[in-house]
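Here's the structure we're looking at; comments come further down.
Chains shown are a subset, placed as in the full complex.
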Amino acid sequence: VRTGLRMLILEIVPRSSETNATGHIDHAVLPVWLELAREPVYRLFNPDLSFSGWNTVIRRIEIDFLDQVRYHKQTEIRTGVSEVRNTSFTVTQELWQEGTLAARAATVIVHFDYRSQSKLPISAAVRKRLLELHRD
Amino acid sequence: VRTGLRMLILEIVPRSSETNATGHIDHAVLPVWLELAREPVYRLFNPDLSFSGWNTVIRRIEIDFLDQVRYHKQTEIRTGVSEVRNTSFTVTQELWQEGTLAARAATVIVHFDYRSQSKLPISAAVRKRLLELHRD
(Lines give C-alpha, C1' and ligand atoms only; values in the text may rest on other atoms or scores of the structure.)
Protein backbone atom coordinates (compact mmCIF):
# COMPACT_ATOMS: atom_id res chain seq x y z
CA VAL A 1 0.00 0.00 0.00
CA ARG A 2 1.42 3.34 -1.02
CA THR A 3 0.46 5.93 1.51
CA GLY A 4 1.11 9.60 1.84
CA LEU A 5 0.55 10.28 -1.84
CA ARG A 6 -0.93 13.66 -2.39
CA MET A 7 -2.49 15.23 -5.40
CA LEU A 8 -2.81 18.99 -5.69
CA ILE A 9 -6.28 20.20 -6.57
CA LEU A 10 -7.06 23.74 -7.68
CA GLU A 11 -10.52 24.99 -8.47
CA ILE A 12 -10.65 27.46 -11.35
CA VAL A 13 -13.43 29.96 -11.94
CA PRO A 14 -13.47 30.49 -15.72
CA ARG A 15 -13.59 34.14 -16.74
CA SER A 16 -15.88 35.46 -19.48
CA SER A 17 -12.82 37.11 -21.04
CA GLU A 18 -11.34 33.61 -21.43
CA THR A 19 -14.08 32.45 -23.77
CA ASN A 20 -13.83 33.10 -27.48
CA ALA A 21 -16.44 33.53 -30.19
CA THR A 22 -16.89 29.78 -30.63
CA GLY A 23 -18.55 29.94 -27.19
CA HIS A 24 -15.92 27.88 -25.37
CA ILE A 25 -12.78 28.65 -23.39
CA ASP A 26 -9.96 29.58 -25.78
CA HIS A 27 -7.38 26.79 -25.96
CA ALA A 28 -4.57 29.25 -25.21
CA VAL A 29 -6.02 29.89 -21.75
CA LEU A 30 -5.20 26.39 -20.53
CA PRO A 31 -1.46 27.02 -20.13
CA VAL A 32 -2.34 29.95 -17.84
CA TRP A 33 -4.60 27.79 -15.66
CA LEU A 34 -2.10 24.94 -15.57
CA GLU A 35 0.64 27.34 -14.47
CA LEU A 36 -1.58 28.61 -11.63
CA ALA A 37 -2.08 25.04 -10.46
CA ARG A 38 1.68 24.45 -10.38
CA GLU A 39 2.25 27.22 -7.87
CA PRO A 40 2.70 24.85 -4.90
CA VAL A 41 5.35 23.02 -6.93
CA TYR A 42 7.26 26.24 -7.62
CA ARG A 43 7.16 27.05 -3.90
CA LEU A 44 9.29 23.96 -3.25
CA PHE A 45 12.06 25.72 -5.17
CA ASN A 46 11.29 29.34 -4.31
CA PRO A 47 9.18 29.48 -1.15
CA ASP A 48 7.98 33.08 -1.40
CA LEU A 49 7.71 33.04 -5.24
CA SER A 50 9.92 36.15 -5.41
CA PHE A 51 10.81 37.06 -8.96
CA SER A 52 14.42 37.88 -8.07
CA GLY A 53 14.79 34.36 -6.73
CA TRP A 54 12.98 32.64 -9.60
CA ASN A 55 14.87 29.43 -10.31
CA THR A 56 12.84 27.19 -12.57
CA VAL A 57 12.22 27.35 -16.29
CA ILE A 58 9.62 25.58 -18.39
CA ARG A 59 11.34 23.40 -20.96
CA ARG A 60 8.35 21.78 -22.63
CA ILE A 61 4.57 21.65 -22.49
CA GLU A 62 2.24 19.09 -24.01
CA ILE A 63 -1.53 19.42 -23.79
CA ASP A 64 -4.14 16.99 -25.08
CA PHE A 65 -7.51 18.64 -25.56
CA LEU A 66 -10.09 15.93 -25.00
CA ASP A 67 -13.30 17.93 -24.85
CA GLN A 68 -14.44 21.51 -25.25
CA VAL A 69 -13.85 23.50 -22.08
CA ARG A 70 -16.92 25.40 -21.00
CA TYR A 71 -17.39 28.68 -19.14
CA HIS A 72 -20.24 27.78 -16.82
CA LYS A 73 -18.93 24.51 -15.49
CA GLN A 74 -17.26 23.71 -12.21
CA THR A 75 -13.59 23.36 -13.14
CA GLU A 76 -10.77 21.61 -11.34
CA ILE A 77 -7.12 21.02 -12.11
CA ARG A 78 -5.43 17.97 -10.58
CA THR A 79 -1.66 18.18 -10.42
CA GLY A 80 0.96 15.53 -9.70
CA VAL A 81 4.56 14.70 -10.55
CA SER A 82 5.29 11.80 -12.88
CA GLU A 83 9.08 11.80 -12.98
CA VAL A 84 12.00 13.43 -11.20
CA ARG A 85 15.39 13.50 -12.92
CA ASN A 86 18.72 15.06 -11.98
CA THR A 87 18.01 18.66 -12.94
CA SER A 88 14.43 18.47 -14.16
CA PHE A 89 11.05 16.91 -13.47
CA THR A 90 7.71 16.38 -15.18
CA VAL A 91 4.39 17.65 -13.86
CA THR A 92 1.27 15.88 -15.09
CA GLN A 93 -2.08 17.59 -14.88
CA GLU A 94 -5.70 16.92 -15.65
CA LEU A 95 -8.49 19.41 -16.24
CA TRP A 96 -11.86 18.12 -15.08
CA GLN A 97 -15.24 19.73 -15.60
CA GLU A 98 -18.11 18.06 -13.75
CA GLY A 99 -16.99 14.50 -14.27
CA THR A 100 -15.50 14.99 -17.73
CA LEU A 101 -11.76 14.89 -18.32
CA ALA A 102 -11.40 17.85 -20.68
CA ALA A 103 -7.60 18.03 -20.99
CA ARG A 104 -4.44 16.27 -19.94
CA ALA A 105 -1.03 17.95 -19.78
CA ALA A 106 2.62 17.22 -19.13
CA THR A 107 5.11 19.98 -18.35
CA VAL A 108 8.88 19.55 -18.12
CA ILE A 109 10.44 21.99 -15.68
CA VAL A 110 14.17 22.56 -15.16
CA HIS A 111 15.82 23.81 -11.98
CA PHE A 112 17.67 26.76 -13.46
CA ASP A 113 20.02 29.58 -12.55
CA TYR A 114 19.00 32.58 -14.70
CA ARG A 115 22.21 34.49 -13.96
CA SER A 116 24.58 31.78 -15.20
CA GLN A 117 21.93 30.39 -17.57
CA SER A 118 22.74 26.87 -16.36
CA LYS A 119 20.82 23.90 -15.01
CA LEU A 120 21.00 23.12 -11.31
CA PRO A 121 20.70 19.72 -9.61
CA ILE A 122 17.50 19.11 -7.63
CA SER A 123 18.35 18.76 -3.95
CA ALA A 124 17.47 15.62 -1.99
CA ALA A 125 15.00 17.56 0.14
CA VAL A 126 13.10 18.96 -2.84
CA ARG A 127 13.25 15.60 -4.61
CA LYS A 128 11.59 13.99 -1.62
CA ARG A 129 8.78 16.57 -1.68
CA LEU A 130 8.31 16.15 -5.42
CA LEU A 131 8.12 12.38 -5.06
CA GLU A 132 5.35 12.80 -2.51
CA LEU A 133 3.35 14.17 -5.43
CA HIS A 134 4.20 11.19 -7.60
CA ARG A 135 1.38 9.79 -9.70
CA ASP A 136 1.63 7.01 -12.22
CA VAL B 1 -3.35 77.16 -40.73
CA ARG B 2 -1.82 74.81 -38.20
CA THR B 3 0.86 72.76 -39.82
CA GLY B 4 3.19 70.08 -38.62
CA LEU B 5 0.48 68.33 -36.62
CA ARG B 6 0.88 64.59 -36.67
CA MET B 7 -1.40 61.84 -35.58
CA LEU B 8 -0.07 58.37 -34.83
CA ILE B 9 -1.90 55.58 -36.60
CA LEU B 10 -1.52 51.92 -35.70
CA GLU B 11 -3.26 49.13 -37.52
CA ILE B 12 -4.36 46.27 -35.25
CA VAL B 13 -5.06 42.73 -36.39
CA PRO B 14 -7.65 41.40 -33.92
CA ARG B 15 -6.85 37.93 -32.55
CA SER B 16 -9.42 35.17 -32.24
CA SER B 17 -8.32 34.76 -28.61
CA GLU B 18 -9.46 38.36 -28.04
CA THR B 19 -13.08 37.61 -28.88
CA ASN B 20 -15.44 36.32 -26.22
CA ALA B 21 -18.54 34.18 -26.37
CA THR B 22 -20.78 37.13 -27.28
CA GLY B 23 -18.96 37.01 -30.63
CA HIS B 24 -17.22 40.38 -30.27
CA ILE B 25 -13.86 41.58 -29.00
CA ASP B 26 -13.84 41.49 -25.19
CA HIS B 27 -13.95 45.02 -23.78
CA ALA B 28 -10.90 44.33 -21.60
CA VAL B 29 -8.75 43.89 -24.72
CA LEU B 30 -9.00 47.56 -25.65
CA PRO B 31 -6.57 48.78 -22.96
CA VAL B 32 -3.99 46.37 -24.41
CA TRP B 33 -4.45 47.70 -27.94
CA LEU B 34 -4.43 51.32 -26.76
CA GLU B 35 -1.16 50.71 -24.87
CA LEU B 36 0.42 49.26 -28.03
CA ALA B 37 -0.57 52.39 -29.94
CA ARG B 38 1.09 54.60 -27.31
CA GLU B 39 4.50 53.02 -27.83
CA PRO B 40 5.87 55.95 -29.90
CA VAL B 41 4.84 58.26 -27.05
CA TYR B 42 6.71 56.17 -24.49
CA ARG B 43 9.79 56.26 -26.72
CA LEU B 44 9.97 60.04 -26.22
CA PHE B 45 10.68 59.32 -22.54
CA ASN B 46 12.57 56.03 -22.85
CA PRO B 47 13.94 55.68 -26.41
CA ASP B 48 14.76 51.97 -26.33
CA LEU B 49 11.79 51.03 -24.13
CA SER B 50 14.11 49.28 -21.68
CA PHE B 51 12.33 48.09 -18.56
CA SER B 52 15.14 49.20 -16.25
CA GLY B 53 14.72 52.71 -17.61
CA TRP B 54 10.92 52.74 -17.56
CA ASN B 55 9.89 56.21 -16.41
CA THR B 56 6.21 56.72 -17.00
CA VAL B 57 3.18 55.47 -15.10
CA ILE B 58 -0.46 55.38 -16.12
CA ARG B 59 -2.52 57.46 -13.71
CA ARG B 60 -5.96 57.15 -15.26
CA ILE B 61 -7.77 55.61 -18.20
CA GLU B 62 -11.20 56.44 -19.57
CA ILE B 63 -12.74 54.52 -22.43
CA ASP B 64 -16.09 55.16 -24.10
CA PHE B 65 -17.37 52.11 -25.94
CA LEU B 66 -19.44 53.44 -28.83
CA ASP B 67 -20.01 50.31 -30.88
CA GLN B 68 -19.26 46.59 -30.67
CA VAL B 69 -15.70 45.85 -31.76
CA ARG B 70 -15.57 43.06 -34.32
CA TYR B 71 -12.94 40.44 -35.09
CA HIS B 72 -13.03 40.46 -38.87
CA LYS B 73 -12.86 44.19 -39.47
CA GLN B 74 -9.94 46.37 -40.46
CA THR B 75 -9.00 48.11 -37.22
CA GLU B 76 -7.05 51.29 -36.64
CA ILE B 77 -6.08 53.26 -33.56
CA ARG B 78 -5.47 56.98 -33.93
CA THR B 79 -3.39 58.52 -31.17
CA GLY B 80 -2.74 62.15 -30.27
CA VAL B 81 -1.98 64.29 -27.24
CA SER B 82 -4.65 66.61 -25.88
CA GLU B 83 -2.86 68.29 -22.99
CA VAL B 84 0.65 68.57 -21.56
CA ARG B 85 1.06 69.62 -17.94
CA ASN B 86 4.11 70.02 -15.69
CA THR B 87 4.67 66.34 -14.81
CA SER B 88 1.89 64.62 -16.77
CA PHE B 89 0.04 64.63 -20.08
CA THR B 90 -3.12 63.21 -21.62
CA VAL B 91 -3.21 60.93 -24.63
CA THR B 92 -6.45 60.80 -26.59
CA GLN B 93 -7.18 57.85 -28.83
CA GLU B 94 -9.84 56.64 -31.19
CA LEU B 95 -10.55 53.11 -32.35
CA TRP B 96 -11.93 52.97 -35.88
CA GLN B 97 -13.27 49.94 -37.71
CA GLU B 98 -14.04 50.54 -41.40
CA GLY B 99 -15.50 54.01 -41.03
CA THR B 100 -17.11 53.46 -37.63
CA LEU B 101 -15.74 55.10 -34.50
CA ALA B 102 -16.00 52.16 -32.08
CA ALA B 103 -14.28 53.62 -29.01
CA ARG B 104 -12.73 56.80 -27.72
CA ALA B 105 -10.17 56.90 -24.89
CA ALA B 106 -8.21 59.32 -22.74
CA THR B 107 -5.16 58.22 -20.76
CA VAL B 108 -3.33 60.33 -18.19
CA ILE B 109 0.36 59.46 -18.01
CA VAL B 110 2.84 60.75 -15.43
CA HIS B 111 6.60 61.12 -15.90
CA PHE B 112 7.73 59.07 -12.94
CA ASP B 113 10.83 57.87 -11.12
CA TYR B 114 10.06 54.34 -9.87
CA ARG B 115 13.05 54.29 -7.51
CA SER B 116 12.09 57.41 -5.58
CA GLN B 117 8.37 56.90 -6.38
CA SER B 118 8.10 60.58 -7.33
CA LYS B 119 6.83 62.59 -10.27
CA LEU B 120 9.34 64.18 -12.63
CA PRO B 121 8.94 67.37 -14.67
CA ILE B 122 8.56 66.91 -18.43
CA SER B 123 11.58 68.44 -20.19
CA ALA B 124 11.19 71.21 -22.76
CA ALA B 125 12.42 68.89 -25.52
CA VAL B 126 9.91 66.15 -24.76
CA ARG B 127 7.14 68.73 -24.28
CA LYS B 128 7.84 70.06 -27.76
CA ARG B 129 7.56 66.56 -29.25
CA LEU B 130 4.35 65.85 -27.34
CA LEU B 131 2.82 69.12 -28.54
CA GLU B 132 3.55 68.12 -32.12
CA LEU B 133 1.00 65.36 -31.47
CA HIS B 134 -1.52 67.85 -30.14
CA ARG B 135 -5.12 67.35 -31.22
CA ASP B 136 -8.11 69.29 -30.07
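Letters are used for the chains, namely A and B, taken in the order the chains are written, and counting of residues starts over at 1 for each.
FYI, a contact is a pair of C-beta atoms (placed from the backbone, for glycine too) under 8 Å apart; a residue touches a chain by one contact, two chains touch by 3 or more.
Just so you know, these numbers come straight off a predicted model, no measurement behind them.
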Assembly copy number, counted for this structure file with 2 shown: 4
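To be clear about the criterion, only the chains that are shown with their structure count from here on.
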Intercentroid distance (Cα basis), chain B paired with chain A, Å: 36
Chain B partner contacts - residues on chain A that touch it in the complex: 16-17, 19-24, 26, 28-29, 71
